[in-house]
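To start, the structure under review is shown below, and the notes come after it.
Only one protein chain is missing; all other protein chains are in place.
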Amino acid sequence: MSFFKKLVKPFLVVAPYVARSSQTVKYPDERLIFSERFRGRHHLDLDKCIHCGLCARICPCASIVLVPVEGREGKYPQIDYGTCSLCGLCVDACPRGALTMTDFVEFSAYKRSELVYSPERLAEVPDIKEVLPMLKRRIRPVLTDKEMKYEVVEEL
Amino acid sequence: MQARSEEELVEELKREHPELLHDAIVHRSKRVSVIAKRERVLELARILRDQYGFTQPVSAGAVDYIKEGRMQMIYYLMNPETRFMLMLRVDLPRDDPRMPSMTEIWEAMNFHEREAWEMFGINFEGHPNLTHLLLPPDWRGGYPLRKDFRGEGITP
Amino acid sequence: MDVVTLIWLYILGLVRWLLHEAPLQVINFIRSLPTLIPELLKWLWDFIWFNFKPLAQIIVIPGLAFILLFAMIAVWFERKFLARAMLRIGPYYCGKRSGWLQVIADFLKLFFKEFVIPDDAEKVLFLAAPVLLPTIPALAITLIPFDSNWVLFDAGGLSLPVFLAIAGLAPVIPIFTGWAANNKYTIIGSFRTAYLYISGEIPLVICAAATALLAGSLDLVDIVEAQKPIWFAIPQFIGFLIFFVGLILEAERTPFDVPTAETELVMGWRTEFSGVLFGFTMMAEYLSFLGWTLLFIVLYLGGYLGPSLFGVPLYDHIFWMLLKLAVIVVIIVLIRTVYPRLRLDQTLRLGWNYLMPLSLLNLLMTIILKWGLII
Partner (left out) sequence: MTEPEIKPEVMRISWGPQHPMSGQTRILIDVDGEVVRRIIADIGFTHRGIEKILENRTFIQGIVPIERMVMADTANIALGYVQAVEEALGIEVPERAKWIRSLICEMGRINSHLYAFGLQVECTGYFPAVFLWTTVDREVLLDLFEKLTGARWSYSFFIPGGVRADLPEGFRDEVRRAVEYLRRRFQDYWDAMVENPLFEMRNRGVGVLSREDAIRLGATGPVLRGSGVDMDVRKDEPYAAYGDLDFKVITEREGDCFARLKVRFHEIEQSLNIMEQIADEIPGGPVRTKVPLFPRSKPGVEALSRVETARGELGVHIFTDGGLKPYRVKINSPTLRNMYVFERLAELNRVLVADLPVILYSIDPWYLDCDR
């Protein structure tokens, strides 16, 4: 009878899954909080930058170009997110730590030229509500013993 | 007769078949390389497979030394019992890179030789179907991995 | 009087009529309108009131509304249930977070999408298939008794063989569509349909014959009435199991959906259908599933008979039929989440080596059960 016992066993294993809560994050309504090392959109600190261009030379995808910024002398990095692969080598290469990475990943734009972020745009980091107007809450994954639960961290 | 250590294997090869190979070197533990003469490479390969137990073909590829005017075809072989890796190298002049195909001895070299043919232009005599492996069938001219490749032959 | 003069006279007469009588008749018609409309309405109301029951049968229960509604609910339920088994949500945004509008959106999209006919396909056969496909199971469903007097098409005491005959037609269409669509995948898919139906159909017919034997009549209503003391699932347990496996095989549900195996044959014989053609074939798949499930309920689970609680038979009503249908659909969808798909040769081996002899054994046992050991 082991064949029939085996035949029935998958039923007993899969059936309880139907009762479990779903593991999906309902993105526009809720958004995950990533770890603090997360490599998202860059943030450029214009004061710390000493225009050495190391970030432009180390970038494997050649997506960093030094451009002048009016009101300040010297050239600052302009990042083209169309080709950038978010590897973070530029953050390591920067001697003064002017380039850091935030946890924004919303890069969608209508034209490729909009993906080229100028140094001024890199300098200020928009608030999450501007980027995601219909955002309701921020959640963080917590691993319980049976499944991956999402606990609400911050209600917007 | 399975040689115990790399040095014995190299000594034995040099003693037994000096006329088949130019040189035999030990790189590090379990890694030996043999530089064979182009005309007699088939015999050496047969000996290596039958007597020395190098029956597992790992891979094959070529290197283009443009300054010295030669190309080197490397066959990576593995002995499943002693776990030795042997690199069978054949030097070919750059002007007529011709070489007997190894597919009768190690059948799996079929793909790698086709790739070496389309990337370097090395002509393997006796290969069952020497056609393009990675490049599109209507690829016209130009061997991409040669050092003097300037991008011609890209289909419009 | 040759033809030309005849035509000429006819035209003259026509012109004279137009000039003289036509305006008169139009005026009379307009003058009589105020009395005509209420009379028309009254006739319509009498028509509906008098034969309300057949109209309800045609349109609602075994008719069009039930078929479409079942197809939609089954699709929605299956997607939600599978999603839950996969720890996700399933259709979510359409229809207030429950996704019930999603199915309607899909059907509308399919019906309004432009369909493509492969250039050297047999146009007539290719377009005929999606029309014929839903008609056969729909035709078969009309024979199912939903209540003691709720049978749409009275086949005069032979409803079981008529049902099996109509349902037996079903495999013919995929075979010629496979050839008509002029695509290598569809040809393989259609051959697979042919193998599958032959191996699946015969055990079902034998088991159905066994139940008819036990009930003593070939009419589905009598079979259901004969199940009043006890449902046929218990005396004929082997037949019950065979018919259940055969049902999944006929309706091409997951362990046996070999002809339309997406992973190997793209969509089997349905590969070339797109747009409304695909919509019809998908609906046809759910209809044949509905048809065979209803027959399974009628033959083995006592059709519209309510369960007899402590010997007191509950009032038999359509509700029991639909309840049993829901339970069976849930079980079959659960089977879909749990089992992979069998290969063609394994399915045929199951059909010929296991289902066939078992169904013959089942027939033998019914004969013994029915007439004792006369022979």
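Which chain is which? They are A, B and C, in the order written, and residues in each are numbered from 1.
Note that contacts are C-beta pairs under 8 Å (C-beta built on N, C-alpha and C of every residue); 3 or more make two chains touch, one makes a residue touch a chain.
Source: prediction; values computed, not measured.
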Visible chains in contact with the missing one: A, B, C
Candidate in contact with the missing chain, chosen from C:73, C:117, C:175 or C:188: C:188
Of A:46, A:89 or A:115, the residue in touch with the unshown chain: A:89
Omitted-chain contact residue, chosen from C:55, C:82 or C:139: C:82
In chain A, positions touching the absent partner: 3, 6-7, 9-10, 13-14, 17, 23, 34-35, 37-39, 54, 57-61, 85-89, 92-93, 101, 141, 143, 145, 148
Absent chain, residues of chain B that touch it: 27, 30-31, 55-59, 61, 63-64, 74, 76, 78, 80, 83, 85, 87, 106-108, 110-112, 129, 131-137, 144-145
Residues in chain C touching the chain absent from view: 82, 85-88, 184-185, 188, 191, 254-255, 257-258, 261-266, 336-346
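Assume only the chains that are shown with their structure count from here on.
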Between chain A and chain C, centroid-to-centroid distance (C-alpha), Å: 51
Centroid distance [mean C-alpha coordinates] between chain C and chain B, Å: 65
For chain A, residues that touch 2 or more chains besides their own: none
Overlap residues in chain C, where contacts from two or more other chains coincide: none
Touch list for chain C against partner chain A, complex: 81, 83-89, 92, 334, 337-339
Chain A residues within the chain C interface of the complex: 10-11, 14-15, 17-20, 22-24, 26, 147
